[in-house]
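Following this message is one structure expressed as structure tokens.
Missing here: one protein chain of the complex. Every other protein chain is in place.
Chain naming follows the written order as A and B, and within any one chain the residues start at number 1.
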Amino acid sequence: MNIIVCIKQVPETTEVKINPETNTLIREGVPSIINPFDENAIEEALKLKEKNGGKVTVITMGPPQASEALKKALAMGADEAVLISDRAFAGSDTLATSYALSRAIKKLGEFDLIICGKQAIDGDTAQVGPGIAEWLGLPQVTFVVKAGVEGGKLVAERLLEDENEVVETKLPAAITVVKQINEPRYPSLKGQMRAKKAEIRTINAAEVGAEESKVGLKGSPTWVVRIFTPPPKTGGEMLSGSVDEMAEALALKIKKNGVC
Amino acid sequence: MNYFLTEEQQMIKDLCRKISQEKVLPVRLELDEKGEFPREIMKTFSEADLCGLYLPEQYGGFGGGTFEFCIAVEEISRVCGGVGVTFAASALGAVPILLFGSEDQKKKYLPDIASGKKLAAFGLTEANAGSDAGGMETTAKKDGDNYIINGTKQWITNGGEADTYTVFAMTDKKKGSRGATAFIVEKDTPGFSFGKKENKMGIRCSATRELVFQDCKVPAKNIIGKEGMGFIIAMKTLDMTRPGIGAQALGIAQGALDEAAKYSRERVQFGKPISSLQAIQHILADMATQVEAARALVYATAKSIDSGVKDFTKDASMCKLFASDTAMRVTTDAVQVLAGYGYMKEYPVEKMMRDAKITQIYEGTNQIQRNQIALKLIKESASKK
Partner (left out) sequence: MGIKIIGEKCIGCKICVPACPFQAIDVVDRKAVIDETKCNLCGACVDTCKFKAIMIEREVVAPKVNLSDYKGIWVFAEQRGDEIQEVTLELLGEGRKLAGELGEELCAVLMGSPSIEKKAGELIEHGADKVYVVTDKALSRYSTFPYTRTFVSLINKYKPEIVLVGATTIGRDLAPRIAARIKTGLTADCTGLAIEPEKKALMQTRPAFGGNIMATIMSENHRPQIATVRHKVMKKAAKEKGRKGEIIKDQFKPEAEDALVKIREIIKDKTVKVNLAEAEIIVSGGRGLGEAKNFKLVEELALALGGAVGASRATVDAGWISSHHQVGQTGKTVCPKLYVACGISGAVQHLAGMSSSDIIVAINKDPEAPIFKVATYGIVGDLFEVVPALTKKLKEVRG
């Protein structure tokens, strides 16, 4: 099985702090990590490879330091890593990003499955996976919580709001996975040593065959007008007294608020 | 302090730290309370290629030495001394084979230990033979191509969980300590069973059991080295693995120091954090200095061993002695700094104090260590002109 995993290097958003004076984000010193959902994607690819044989190629679109994320994926056990990097890609929104990635995937040759994480924890859009599927004309299965290959088809269970849906799709296809699908393995010591020496193939916009008008700022219909930090929550009340007293006070407050 | 770790050694340190923080920390209090063996955690270490750090590459190991091993044990013990000793004790069972085993034995047993597929254990101590290891009563009687082992080993770490056991038995009582022989005994060998799991003060997630041998038939090819070499093998093994216990004690001490320092910044009394009180500052300063001194000694010893120094008995004893005494002092101080909260089981320091105590006792009591150090010292003094 030839599997391609699309990953993104993101800042560790759970460690991002707000500067209380300027009310802006402090991103300095925040480590860059593989987007957590993409770690699940890599793990799922490795599991499918272990079961069905084949190859796992990891690709990412980003600045040169995104190769660190690729090295970590190699250390986890991916076979090959490709970095798509070019000034021309800077400022890409999800449409331009999925376009560039789809061109790169086409360049890599035949594949059976594309796996993406559900969403990136910085952008939080969950749009690139379906976007890639559209550019490549592939069937898509989103929110996958379980996946397997049966008789040349992919059988995937989707995590919906209050039920799960099991679908089967012909390959090649593209899927996006949720965190509940697996527990990503640690990059083993030997894997890390191998990754250190590994070559990361880097390709630019021209090599990928990306049309200038479809990438970067030019290829992005959406743009960020403004970024602001939400006002901090204040004015909470801590109740006191005996358990019964607090319970009664709270019950009354809830009733007063007309919630129920 | 900068100990000039190589990139690979830093990788080992970081990986052990990450796994310990993410997998061990959330469950350490529960494992301690229930006395539950950390099987899943050991599996994670195995998958991360961390179980064979000190074993040669040709047997599937990492090809590192005592120093790499100590770095790993320290990081794991920093979060939980029980998981740390589970990890370290496997080396105790493997090192006799590594140092004295035949090529066939190494090929047969070391790869599974290196991969973490199997754990090992070291069976020396008995009810009547602790410090006086030479007084062991377990016997191994030659019977054709086999030996029949009878006797009971006590307080064996990883007992019941390990697959590969290095067991010491008397083949010739008349020769005293020169009459002991080392055997490799596999779990599930008929006649080999386990006693109940011991209910311990500390390192409670570590499995400690009796090894019971009742007419247990073991093939002669399972002898490590030769008949009569048992005692030497045991002593040389302990010399080599002693820094690992030093590292365990060091890790426990560091973990306790971290908790105490953090708590002192958060706990407010008399309108300010207690870290601003000189009494607390002095305790922390002494703790930190002792921990750093222990680290320097453990690391230096490990590196010295790895450099090929022939006689490191005194050094190994010193680092184990100092690190374990330090761990006991530092963990006790940590409980003191956390005061009332330190006494409560919800806070990790009382466990660290309970965990630290054993490091002063096993792998040679600190009294035995002092004996060894003194004897070596006097010998050295005598040989100087």
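The definition used in the following text is that a residue touches a chain if its C-beta (ideal position, glycine included) is under 8 Å from a C-beta of that chain, and two chains touch if they have at least 3 such contacts.
Bear in mind that the values here come from a model prediction, so they are computed numbers and not experimental data.
Peer 1: What are the shown chains that the omitted chain is in contact with?
Peer 2: So, spelled out: the chain left out of view touches A.
Peer 1: Which of A:G53, A:G151 or A:P230 sits in contact with the chain that's absent?
Peer 2: Considering the complete complex, A:P230 is the one touching the chain left out.
Peer 1: Which subunit A residues would touch the chain omitted from the figure, given the whole complex?
Peer 2: Touch with the absent chain occurs at residues 11, 13-14, 16, 18-19, 22, 24-30, 32, 36-37, 62-65, 87, 90-91, 93-95, 98, 121-131, 133-135, 139-143, 145, 155, 157-170, 173, 178-180, 213, 216-218, 220-230, 233, 235-239, 243-244, 246-248, 250-255, 257, 259-260.
Just so we're on the same page, only the chains that are shown with their structure count from here on.
Peer 1: With touch defined as at the start, can you tell me which subunit B residues reach subunit A in the complex?
Peer 2: Residues 7-8, 11-12, 15, 18-19, 44, 47-50, 62 of subunit B touch subunit A in their complex.
Peer 1: Which residues of subunit A touch subunit B in their complex?
Peer 2: 185-193, 196
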